[in-house]
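Only one protein chain is missing; all other protein chains are in place.
Let's look at subunit A:
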Amino acid sequence: MIDLTYFKEQFEQLQLEDADEHIAAIRKQSFDTFNKAGLPTFHTEEWKYTGISSLFNQTYAQIGHTITAADVAALRMPGHHKANELVFVNGRFDFSLSNILSSDTEMKVLSLKDAVNGEYRDLVGKHLNKSTEYIKDGIHALNGAFITEGVFIHILKGKIPHHPIYVYHILDSRQHHTLAQPRSLIYVDENSKLQLTETYVTLGSSDSFCNEVLEIVVEQNAIVEYYKIQNDTANASQVSTTHIRQVGRSYVHTVAITLNGGIVRNNMNLILDATGNEAHLYGLYLLRGKTHADNHTLIDNRKPECFSNQLYKGIADDSSTAVFNGRIMVQPDAQKTNSFQSNKNILLSDNATINTKPQLEIFADDVKCSHGCTVGQLDEEALFYLRARGIPKEKAEVLLLQAYSADVLAHIKPMAIRAYVEKLIYEHLSIV
């Protein structure tokens, strides 16, 4: 049985320590939701194929960490010397370990607390926690109940920062089980561009659980490129929610790569809230061992003439499980919507599982929507062809899986990140 009194104590203590009234109000509201909703179970439709209650059968320490700059240096991604590096440790944004290269005439990086207490009070008030309109479950509320030391980023109007943003979520599980609940809000102003890559690293062999919420608001004529790389250890689980609202006519491009991990749940929400929005969502999951990866996407077409395209591909080997749930909503106002979705899977083992479900809810009559999903196996003819040229079976399989991944990887625009992911994939697939 899950003991939620632990969270009650923690919550009450946090409300005393960190008394900013606006954030405290969000926390209070979220905690009430958490109390009422509890943790999602298999009976919750949205969580039918992904159980996270097992993650709450233990206590997590909420104590200080001993991560040093040297620890961070060891896990940096290629291209880091030209990137703004933001470091979260155990879910808390750590300014001293971060490195901001861009000037504050292009981009401002503040703690959520500073943002809400200064010039961004109204802006943060308007946009923080809007994701609860779409996600009403207890695990999402749990993040809201513990908002503290989050980050706020403003990409200034008309600016295309020279340096991309890399976010590292480091979980220090060398001594204790770690629970991290990072929280971020990014405001991408008119005519500006955000390029963001996020990755997750657990240190140590105790369990870690990262319950992340990232909210991005995209204004008129802005561009967002967002890359998520999940290649953590088998003892690292996460629920990762990315809630992107395109409030002005804008362009969003996301790629989520899931390789290694324990239980991984991604909620990728795109709210198309202005006429003519465009969004491209890509995902690739290559699962081995016991990894469970669940990609839930939601596209809410609220205004006319929006375009969205989704391509999620993956493999499930060993006793891994892959889940894809692609929900497309077309509201009554959203005439002339074009929304396409494709999910392709390869099952490599008798013990692996794939669940894939498109979910279309269309309330307008002049729309084009399509969805398709496939579950297949490696092309035996291709495998034999490679072997007949002297390439051993294991290598031939890796080659074919790399090839299978290629049309998603092609959408990783920064070359340094793409090469990095290709290398991770090669290493991941080559382990016998």
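In this text, contacts are C-beta pairs under 8 Å (C-beta built on N, C-alpha and C of every residue); 3 or more make two chains touch, one makes a residue touch a chain; residues count from 1.
As a working rule, contacts and distances are computed from a predicted model.
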The chain dropped from view, which UniProt name applies: "Iron-regulated ABC transporter ATPase subunit SufC", "Acetone carboxylase subunit gamma", "Ethanolamine ammonia-lyase large subunit" or "Predicted Zn-dependent peptidase"? "Iron-regulated ABC transporter ATPase subunit SufC"
Please pick, from A:Arg174, A:Arg387 or A:Arg418, the residue that touches the omitted chain in the full complex. A:Arg387
The one residue from A:Leu123, A:Ala234, A:Leu399 or A:Ala419 touching the chain left out of view is A:Leu399
Provide the residue numbers of subunit A that touch the chain removed from this figure. 379, 381-382, 384-393, 395-396, 399-400, 402-407
